[in-house]
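What you see is the complex with one protein chain gone and the rest in place.
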Amino acid sequence: MTPNDRRYTKEHEWIIVDGNKARLGITAHAQEALGDIVYVELPAVGDEVAAGASFAVVESVKAVSNVYTPAGGKVLSVNTALENEPELLNQAPYEHFLAELEVTALDEGALLTAEEYDALVASEG
Amino acid sequence: MRSTVPLLFEQSHAGRRGADLPPMDVPETDALLPEELLGGALPLPELSEVELVRHYLGLSRRSAGVDNVTYLLGSCTMKYNPKINEEAASVFLDAHPLLNEDDLQGPFRMMCGLSAALCEITGMDAFTLQPAAGAHGEVTGLMIIKAYHELRGDTLRTEMLIPDAAHGTNPASAALAGFTTVEVKSAPDGGVDVEALKAKLGPRTAGLMLTNPSTLGLFERNILEIARLVHEAGGLLYYDGANMNAIMGKVRPGDMGFDVMHLNLHKTFSTPHGGGGPGAGPVGVKKELIPYLPAPVLVREGDTVRADYGRPLSVGRVRPFFGNFGILARAWAYILSLGSEGLMEASENAVLNANYLQHGLKSCYTLPHDRVCMHECVVQPGAFAKNGIRTMDIAKGLIDRGFHPPTVYFPLIVPEAMMFEPTETETRETLDRLVAAMCDIAKTAAEDPQALHDAPLSTPIGRPDETRAARSPVVRWTPGE
Partner (left out) sequence: MRSYVPHTEEERREMLATIGADSVGALFADIPEQARLARPLNLPKGKSEQEVRREFAALKPGAAALPLFRGAGAYRHYIPAVVDAVASRSEFYTAYTPYQPEMSQGLLQAIFEYQTLICELTGLEAANASVYDGGTACAETLGMFRGITRKNKVLYSAGLHPEYIGVLKTYARFSGYALAEIPLLPDGRTDIAAMGGELEGAAGMLLQSPNFFGAVEDTAAFAAAAHEKKALLAAVANPVSLGLLKRPGDMDADICVGEGQPLGIPLSAGGPYLGFMATKAAYIRHLPGRIAGETADPEGNRAFVLTLQAREQHIRREKAQSNICSNESLCALRAAVYLAAMGPAGMRETANLCLRHAHYLRDGILAIPGMRQRYNAPFFHEFVIDSDTDAALIDSRLRKSGFIGGLPLRRYFPADNGILYCATECNGREEIDAFLNALEEAAR
């Protein structure tokens, strides 16, 4: 059920690359581990983010999680629907992105296919 | 029986008064303030005194304190709050903090007496009583460490080592004091993993924060070696005094090698928790660190006590005036009442009660570490956990059986942890009843788990929707709702 149209990271993010743009989100496993998501802290449009750094924070009632980006670049847009409905990430994590970047650096080696990601999740138990 | 109580604002009636004031007794001729500075009537509720009393008495009956319930919160030391302490502290109620020093000699002597006693109990050389809470004491103590290294020109030392089993205030305080935090893995028993510690010690180490007993209630047997390693690496050792109730009269942080520490007077020294505060978090230091203490420092000069503000190396003020003075006074009354034998007796019985409790709980629950504990013990759900019963359900079940639950889900390194700290002031029968209640819960978990999912049933409300509270926060009443 893990979509094949994108790549994944060890930190449970997904990324869809389209030319020099990339969309980032969190996986089904990530939202399940967090529980009910109550708040999403998104970057500002225009912010510069570095590959491998945290660009957003997702909060549940009892936990907080950094969201990392494998791609470096500038934030082009953020998903403002998450401001009032953070639960969208629980309901459909693959349909709702967090931010879209103009990519200037991408660590391809850090990306996993859907199969590789599923295997990782299975091994983490 | 579920029930709710109307809010103050929902009972307001225009024109009702709950307090009266003396009549204006000076001329009121001119307007004294320009119109643009003046505001309208405050939109506060209007209630009579009888309504206020009924309202708050109603709320008090829907609350639980040590005085009406056994409160087993691990790491919080919910011991009995002696009533004489309230009475004693009341002699200072009308004293303004900025009276002249001649008029503050009573309060100053009290603070000197308290500091000296805390030094003797902890093995430190001096105390500041300014910090208003444990976390406040932590950041103060860490600022002292930072200032110490800075003034020695050792600006490389920017890292504070903190065990992963530590309370969240430790890294938060370290960050406020300007350190980067470096996590040190704990051993499975919550003690320091000495090899992991060695790997992290280096020229950037400013210090290590520790509590002993550990956050699992177990005494850190390697403490002398740990102290030696940290000092050899050039760092200082910070003691989080939250668990001091285990060791009074038995061992002292100063003698274990700690350089700076805080105490929680509202834990070890019986001052009331107040529903979450006020507390007090005095900070003790070894003599090399005395110059860095917040100013003023009280100094005895013959028969008088003077406040010394001339402290050029001080980290600065951390709170106006002298700190949470009323809380300090209560702690002093407690120390006077117990004296040297009473303080040791308190710790001995706290540890006895925790071991007695642990022994009883062992029959129905899993002990992550089956060894002598100190003043608190940690258990996990037993075999019945496979029925989908989690620590949260056990806690709610305990409410229905008349106890305040233990600390749950802390420390993080023990999954599904329940941490019990009975303190020395609970009777044996209470502990026996608690064990019976916990074993009853285990039985219910095995035979009728749904009953625990539904708990608590005896409280005014069922389990509240915390997700909704965090997603759409409503933090005040609004008119017209």
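Order of writing sets the labels: A and B. Residues in every chain begin at 1.
Methods note: contacts are C-beta pairs under 8 Å (C-beta built on N, C-alpha and C of every residue); 3 or more make two chains touch, one makes a residue touch a chain.
Keep in mind that this is a model prediction, so the values were computed, not measured.
Shown chains touched by the hidden chain across the complete assembly: A, B. When the missing chain is restored to the complex, the residue among B:Leu336, B:Leu367, B:Ala437 or B:Ala451 that touches it is B:Leu336. The omitted chain makes contact with just one of the residues A:Val45, A:Val64 or A:Ala105: A:Val64. The chain that is not drawn here is touched, among residues B:Lys200, B:His231 or B:His404, by B:His404. Listed by residue number, the positions of subunit A touching the unshown chain are 38-39, 59-64.
Here, only the chains that are shown with their structure count from here on.
On the subunit B side of its complex with subunit A, the touching residues are 409, 466-467, 470-471. Across the complex, subunit B is touched by residues 36, 38-39, 59-62, 86-87 of subunit A.
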